[in-house]
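As you look at this complex, bear in mind that one protein chain is not there, while each of the others sits in place.
Labels A and B are assigned to the chains in the order they are written; within every chain, residues are numbered from 1.
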Amino acid sequence: MSTSTTKSAIPESNYKAGADGLLLEVEDLFVEFHTPEGVARAINGVSFDLRQGETLAILGESGSGKSVTAQAIMGILDMPPAVIPSGAIRYCGQDLLTMNQEQRRKSRGPEISMIFQDALSSLNPTFPVGWQIGEMFRQHRGMNRSDAYAQAVRLMERVAIPGAKDRVKNYPHQFSGGMRQRIMIAMAIALDPAVLIADEPTTALDVTVQAQIMALLAELQEERQMGLILITHDLGVVADVADRAAVMYAGRIVARAGIEDLYAHPAHPYTRGLLESIPRLDQKGQTLAAIGGLPPNLTRIPSGCTFHPRCRMAQDICRTEEPALRTVGNQQSACHFAEEVLNG
Amino acid sequence: MSDTVASTVQPAAVEEVGEARSLGQDAWRSLRSNAMFWSAVLLIGLFVLMSIWPSLFTKTDPSFGNISNVRATPSAEHWFGTDTQGYDIYARTIYGARASILVGVLASLTTLLLGGVIGVVSGFYGRWLDALLSRITDIFYAIPLILGGILFMASFPNGPNSNYFIVVGKVVLVLTVFGWPTIARLMRSSVLQVKPNEYVLAARALGASPWRIIRSHILPNALAPAIVVATINLGVFIVVEATLSFLGIGLTPPAISWGVAISDALSSIRTYPHVLFFPSLFLSLAVLAFILLGDAVRDAFDPKSR
Partner (left out) sequence: MGKYIVRRLLQMIPVVLGATFIIFAMVFALPGDPTSGKCGERPCSAEYVAKFREEHNLNDPLLIQYGKYLGKFAQGDLGTNYYGIPVKEDLAKRYTITGRLAIMAIAFETFIGILAGVLAGVRKGRFVDNLVTVSTLFVISIPVFVIGVFLQYLFGIKWGIFPATVPSLEASTFSLILPAFVLGSLSVAYVARLTRTNLVENLRADYVRTAVAKGLTKRRAVGVHTLRNSLIPVVTFIGADFGALLGGAIVTERIFNIQGVGGYIWKGINSRDGIAVVSTVTVLVIVYLLVNLLVDLLYGVLDPRISHE
């Protein structure tokens, strides 16, 4: 194996993180879906950035646009129906949206990679897991089949799959949910990406397994100094892991804060509602009992503050004027009455 | 702590929420705007009208042969020309619709009925009854439709003066006997899919009669795919009927049918292609209409395909 490692040496990356470790900048991103029912404006001017070794949590109800944001960064949106009318996604200073397709493809895996929610459906049922992990090396490093399998075993051992050597040729359905998610993780970190996006990596799992997977992710992130974007419904899960959080509503970031501040002193009524609903949020798709109603239909987004039909603090100004995301204390909030919420 | 989140939040303002629609309504909504669906319906409507009331479309007697005017090409008098025996092809084609449509519709209904009952009973009751019925289904499934049709029709040939409806009935019978297993298998597996659902278990626990459970819980879920297949099969049956006629063992002259007309015309394909063209066109359009209808309905019921 040692001979082959030299043969397929890790290629020099074309990407260098910016000053103070800046990896990813999403700038005023818009995404629309052109469907027969009309244009659904799923993402409306989202901006954030991510540094080396940092974990950013993206929070929000079902349908708020978390996954679409992640898929836009990965470049795996189906276009059509998706359209990106404007915005930029810069990775190490280079705009992924204007990059040519081949260059962008080559960045998926070695530079940015992603873990999905449902590992069972996200893994191909008809190929052995080791084959699927090894495929990363075969595609991106031109490795041969047996070397790739050896690498798969190494990665499966790294993510603590017992008996990795014997199980490398097993199929996804032969593993438990937690083990399958570990396999997804092994596949995602195979080529040492600088950015890892985890889209609800634990939602489909039992509570005990959830904690193990989160611990594994945190450990890997620490070890490799990856920038980690952690998307979740579950505010309970991210508290220990994330450094910062962004809260999304109807395709906008409505609040941004360090994780402690977000929990201790929310500066947006929606964030408060989310925190209040933590115990009821363990199930995907469930409505927020503490916040009445449902998120808006994205083909008909309300005027003014998009949250106003559900917000008890709403005043006349909320129906007419859209609040900008602005700094309040040491966090940011898109609410006309952010100060009142923060101090209330 | 009067100022909790609950107080910042208002009771539901559900104005923007998409109303919950049933699968059937959803399907109808998508069918309504489907041009393919409407063309199929229109075509089928025309053919059905043609087979019920052919004189609406033509005043010419289809069984009047003018021996002095055979194989004439289309003209103002004979729109589609005349065939080998001087019959007016337009009139023959209009009158020929009846046999094909009758065979197709009846065979589809009977297979749906027979296959449906056997499939539901075997899926719903399970155990030995399922084992027995499934084996019987396997037996009939093992004999390919065309093969069974040929053997059967050859064994019970038509006499020279057989009654039209007896001949049609025989074709329908053989298509039913060898056509039901597909529906039965489909129905059985839909029932098996629906049966473990909680609402069915609950209804059982509440002591609902089997018939009631089947009618109100099983059929609404299991029937749609079976109807789709039966609709597509209708086209298949029309083709099989024509094939049997081509082999000389389906409908036979003097019965007027597209199959008979096509097989008559095939011998003169080299010299008089128009004799072949028109009945083939009508037959293919009819088959196509049923396939498109089935496809459209299936797509409407299958949200994945949208």
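Rule of thumb we're sticking to: a contact is a pair of C-beta atoms (placed from the backbone, for glycine too) under 8 Å apart; a residue touches a chain by one contact, two chains touch by 3 or more.
The model shown is predicted, which means the values in this text are computed figures rather than measured ones.
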item: Absent-chain contact - pick from A:S121, A:N330 or A:N343; value: A:S121
item: Which residue of B:F152, B:W180, B:Y272 or B:F301 touches the chain not shown here; value: B:F152
item: Selected residue (touches chain absent from view) among A:M187, A:A267 or A:L294; value: A:M187
item: Per the touch definition above, residue among A:Y15, A:F30 or A:Y171 touching the missing chain; value: A:Y171
item: Chain not shown, touching residues in chain B; value: 135-136, 138-140, 142-152, 154-157, 235, 239, 242-243, 246-247, 262-263, 266, 269-270, 276, 280, 283-285, 287-288, 291-292, 304-305
item: Interface with the undisplayed chain - residues on chain A; value: 74, 76, 78, 105-110, 113-114, 116, 118, 121-127, 135-136, 139-140, 171, 173, 187
